[in-house]
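Apart from one protein chain that is not included, each protein chain of the complex appears where it belongs.
So, chain A:
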Amino acid sequence: MIRIFSILAGAFFSVALLWSFGKGASSYVSEPPKPTVESVYHKHAEGPEGGFSFEGAFGKFDKQQLQRGFQVYTEVCATCHALKHVAFRDLKEIGYNEAEIKAIAAKYKVPEYNATTGEVKTHDGVAKDHFPPVVYGGQGSPPDLSLIAKARHGGPNYIYALLTGYQPQPAEVLKQFPDAKIPAGLNWNPYFANLNIAMPQPLVSEGQVSYKDGTKPTVEQMSADVSAFLMWTAEPKLEKRNQTGWPVLGFLLFAMVLAYMSYRTVWADKKH
């Protein structure tokens, strides 16, 4: 009895699926999906040549690079983008000392909301404060950058590709897709999901920041540095994670060998 019901139920679902399949297939044939401008022109992000120092299971941050990236962030990106999950004191991890951190924090005005009076006051930043919100009046809404390297497919490679990928829209785009005109105020970038990004190209020319450590500030270099810095803001525990991982796996390998040897010993006289 139950098996008759079951065969009927199976037939019911199968016929319903066939019906859906038939309708889908016929519209697929009568109106095959057309390529979209995104499907044709979107490019897969590639990171800087040579990759980043923090890649792989032995990866480490390059503190010099993180400091350069922080400089690019403060001098260029900070006008539009906040970094709310990062506290000034965290900068110790990328090699700043307490006095330097105090000085960096003091340059920021940190808002403070008094819930009793409803007043908003600002105070000069101190080490324990987080980077304050940024007021932005232009087009689009710049996302907070603290987690951006984990919030996009491709992570730091994507940020690098995005920053170095600005270009004029290729002429053949409009020939193929007459509707794909860039909306006013947006910019063509083949790495951005819908190809038209509100952010104006932030890193435009060599020497836009001047590095104290003598590194040549090419657009590629600044882009790589700020991408590395944003990886650190997104995953500050990356180095500690790698360094903890190896001993743990080493121990477990040892445990695996011991467990296997005791298994062999225990079962030695039992065929199974």
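Assume a residue touches a chain if its C-beta (ideal position, glycine included) is under 8 Å from a C-beta of that chain, and two chains touch if they have at least 3 such contacts; residues count from 1.
Please note the rule applied: contacts and distances are computed from a predicted model.
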item	value
Options "Cytochrome b", "Amino acid ABC transporter permease", "Transketolase" or "Thiamine biosynthesis protein ThiF": UniProt name of the undisplayed chain	"Cytochrome b"
Touch criterion as defined above, residue of A:40, A:103, A:204 or A:252 at the omitted chain	A:252
Sites on chain A contacted by the missing partner chain, in the whole complex	2-3, 6-7, 9-11, 13-21, 23-25, 28, 33, 57, 85, 90, 143, 146-147, 150-153, 155, 193, 234, 236-237, 240-242, 244-245, 248-249, 252-253, 255-256, 258-260, 262-263, 265-267, 270-272
